[in-house]
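The other protein chains are all here in position, but one chain of the complex has been omitted.
Order as written gives the chain letters A, B and C; numbering starts at 1 within each chain.
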Amino acid sequence: MYFGSDNCGPAHPDVMQALVDANAGYQASYGNDTIMEQVRDRIRAIFEAPRAAVYLVATGTAANSLALATMAQPWQTIFCAPLAHIQVDECHAPEFYTGGSKLSLVGEGDKMTPDALSRTIQSWAAGDVHVSQRGPVSITQVTERGHVYALDELSALTDVARQHRLPVHMDGARFANAITALECTPAQMTWAIGVDAVSFGGTKNGCLGVEAVVFFNPDHAWEFELRRKRGAHLFSKHRYLSAQMLAYLNDGLWLTLAKKSNGACARLAEGLRSLPDCHFVAEPQANLIFATLPRATHQRLHAAGAIYGMYDGPVDNGDPDEPLMMRLVCDWSTTDEYVDRFIAAALG
Amino acid sequence: MYFGSDNCGPAHPDVMQALVDANAGYQASYGNDTIMEQVRDRIRAIFEAPRAAVYLVATGTAANSLALATMAQPWQTIFCAPLAHIQVDECHAPEFYTGGSKLSLVGEGDKMTPDALSRTIQSWAAGDVHVSQRGPVSITQVTERGHVYALDELSALTDVARQHRLPVHMDGARFANAITALECTPAQMTWAIGVDAVSFGGTKNGCLGVEAVVFFNPDHAWEFELRRKRGAHLFSKHRYLSAQMLAYLNDGLWLTLAKKSNGACARLAEGLRSLPDCHFVAEPQANLIFATLPRATHQRLHAAGAIYGMYDGPVDNGDPDEPLMMRLVCDWSTTDEYVDRFIAAALG
Amino acid sequence: MYFGSDNCGPAHPDVMQALVDANAGYQASYGNDTIMEQVRDRIRAIFEAPRAAVYLVATGTAANSLALATMAQPWQTIFCAPLAHIQVDECHAPEFYTGGSKLSLVGEGDKMTPDALSRTIQSWAAGDVHVSQRGPVSITQVTERGHVYALDELSALTDVARQHRLPVHMDGARFANAITALECTPAQMTWAIGVDAVSFGGTKNGCLGVEAVVFFNPDHAWEFELRRKRGAHLFSKHRYLSAQMLAYLNDGLWLTLAKKSNGACARLAEGLRSLPDCHFVAEPQANLIFATLPRATHQRLHAAGAIYGMYDGPVDNGDPDEPLMMRLVCDWSTTDEYVDRFIAAALG
Partner (left out) sequence: MYFGSDNCGPAHPDVMQALVDANAGYQASYGNDTIMEQVRDRIRAIFEAPRAAVYLVATGTAANSLALATMAQPWQTIFCAPLAHIQVDECHAPEFYTGGSKLSLVGEGDKMTPDALSRTIQSWAAGDVHVSQRGPVSITQVTERGHVYALDELSALTDVARQHRLPVHMDGARFANAITALECTPAQMTWAIGVDAVSFGGTKNGCLGVEAVVFFNPDHAWEFELRRKRGAHLFSKHRYLSAQMLAYLNDGLWLTLAKKSNGACARLAEGLRSLPDCHFVAEPQANLIFATLPRATHQRLHAAGAIYGMYDGPVDNGDPDEPLMMRLVCDWSTTDEYVDRFIAAALG
């Protein structure tokens, strides 16, 4: 019963098979492999964006940092939620890649509101050489708490950005989970409402390690290529990134896998709701659950071998009724049987 | 007949099988996988360095840049050969990761001499706040021209570094090829003669994309970990790096593969020597050949479908006798039959 | 009637005379002038810190950024108040000089509390490679709102820093004003309670442009010198920085001038208190006043030629009773007559 993270499970067999298949003969290196051509075409088709610039890197932090560095000057600030991955989980990679941009935190928690975004942007006076200059807005979709911005919520944010002529980045490490939750098209969730660049995640959803960076306006494509190389993120044997991504996109595998993880998460949430003392910190909308359970319930779960993230503690000692917060994550490999065993263990 | 690079051929089947085998069940992420424990033990054993800090990254540029950034302050200069990969092939990744170190070029070409190293170090006055401060010496073994420093040549360089109390880095993207050529142990080629850190390459020698960074003195291990994460080079699904490296080290596969590529290269060199107008730019010692052939010979080779690097041109037009420089690279997958066809095509 | 800033008035005649006097004969350059020796001795004496490393730069932003860069690694976060100068007025100079440190904002407004500092420090889990690493605490004394931390308030902050083994920096752009307000010694306000480095301001208090950076522990002195040179802040004709600072320290001029500006500010505050509709945003403790006046009063002041900072607007149009916030700053040259004319104009 492993609900620790969507980066601890295996890659999907189709993705692995694609790697094996790609491992034959010679291929041009450094992104010039023939598989990459197909990846580019496929992503442009999926996003209905025939001019888009498309690149692959191996980590989500690289995707975010390189995309943001291409969009932000070092004296500009990036606007994001206080719990955004770029703020709390990347050990200053955005600051490093941008050369010293600041992250201005919008409101509280994992989601930005248009009002808070507007206020934060205006807190930096435009045209004043002394202060942080206004830069890109970075939206995390799915958020770090498992929320999915609705399309109108996204539009409201991108409207604020547009009013201030600021570019918009989307951290889509769980892009497929968001699309699945919203039942919309990639275009609808991105360029159609004013998103300029996307980190399109594969790693958390069945790949070994590959993320696409998509710029709908290719003006800075060459700059991105230089930044990727300079950041040591241009793979010589690039075919192995391409092969993963192509398999991930083939036959809608990326959506199939997200449906599985979101579905497992919904089943898990339903089970938790049946428990007497479970309280959701955030309403689960994708493949993440943040909720509290009494200490005694955690003790039963731990005893049964369940593995998941804990934000309070200790589990072993203390009032058995005290609520302790946990994070549960489902990935494509989470089975119904796993979920049901978890709930059964929680019930005791 | 592909002699273009050692990053264009396939990964070895054993390495690929290890990936497939690693793709089962759950594993802790971010380098905490159980396979990495074995990698660490194995590398320490191979290097006879039980305290060594061992890390994996996916590209050679990342290995070099992160290692050097851990060894050099931004106001220090790195000493290297003018043709070193860190100088000519990494688009300022060392400058980026160090935060602005300078590369001071030692002598001419691909190999440093102790005299030139000594002169270059002394060209920067110690203790003068205005000038570049003296920093690490970076030695490329195998060099970018296919030379292999003999052990006494290496010792002579590290002696100079030690006299100035400067740390020594070895760019071992082709470490296995060098060990094979020298018939020595990894310890003999590194810490025993004063090398402090090594980029230990796997990618060019049968892996998909993995390099180890080995610090014989682990004092800066935590700093390296922070730099790796900040550089977006810490893989979440790290097991896939570990699995490659473990397979690469198992049963001496790394040496077996280097013997194959060095052996193919020797056969190719022998064949070239039999040609009337072939001149070696550098004496081949590992798996790289730099040599000239008359234009007419290149035309025959191209017509026969041979692919390899050209430094002069154009091939199509001009004096048929004019010598044009080429680079030929053999990897583990280069067969005798390939080599023989190449020579046959050259003979016409 | 100029209350716009303490960087708009003239330098004190003694400081200017010292420049003139220093302008004779030859002097060694780059900080090796004989005047600097006296400055070093004098500052060590004033701070009762015989081992302190003492350096001069020409701007407060340089003093802060270089000091913090010497104290913080790029992957560490600096803890400061949301209104700290380093956060809101230096256009990312701290991020630039540190190579990408983050600023973690403590609580609200211009002053940190020990509880808020403790919470913010603990919000970054120690030893987690993914997050911002804990770095120095930067305390602004006098704050940007004109508050002066009492000694026990400072001690409470430095205690929190010490518990987490974090170094402490003090932005003392208005150091003299704080000492004057607290009636304590420089030692009592700094190293005696755990401050490790100080930006000791001269520019705002009667100099042309000079700030000292004082490290009570000289371990990083040479690193600071390299950072200062690399930042282009090492003056060739350094004697002109030294001469300013020496004159500033001679016969307690720095304290005399701060008494004048604090005194003028107290007189101004007293006058404002006599106005029917003046409300202080912060209780004035040094040479800065943040207060509101009705729009009609501002209109009278503007008509009378008063110049000062406005945070709300417009002044010209709107409800005459609406309170609008202003910033008033006194410097050493502010006369009683100026103050009295200001109050008279406000009264109408």
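Throughout what follows, contacts are C-beta pairs under 8 Å (C-beta built on N, C-alpha and C of every residue); 3 or more make two chains touch, one makes a residue touch a chain.
Because the structure is a prediction, the values reported are computed rather than measured.
One of C:39, C:54 or C:91 touches the chain omitted from the figure, and that residue is C:91.
Residue-level contact of subunit A with the missing chain is found at 30, 73-75, 99-100, 129-130, 133, 223, 225-227, 229-230, 234. Residue-level contact of subunit B with the missing chain is found at 74-75, 88-92, 95-96, 99-103, 129-133. Across the interface with the omitted chain, subunit C contributes residues 2, 4-5, 7-11, 13, 16, 19-20, 23-30, 57-62, 65-66, 90-93, 96-97, 203-204, 208-209, 226, 229-237, 240, 307.
We take it that only the chains that are shown with their structure count from here on.
Both subunit B and subunit C derive from one sequence, and where they touch, over half of the residue numbers involved are common to the two copies. Overlaying the C-alpha trace of subunit A on that of subunit C calls for a turn of 180°, given as a multiple of 5.
Relative to the centroid of all protein Cα atoms, the closest per-chain Cα centroid is that of A.
Centre-to-centre separation of subunit A and subunit B, using mean CA positions: 34 Å. Chain centres here are Cα averages; for subunit A and subunit C they lie 42 Å apart.
The geometric centre of subunit B is 51 Å away from that of subunit C, both derived from CA atoms. The set of subunit C residues touching two or more other chains comprises 74-75, 99-100, 129-130, 133.
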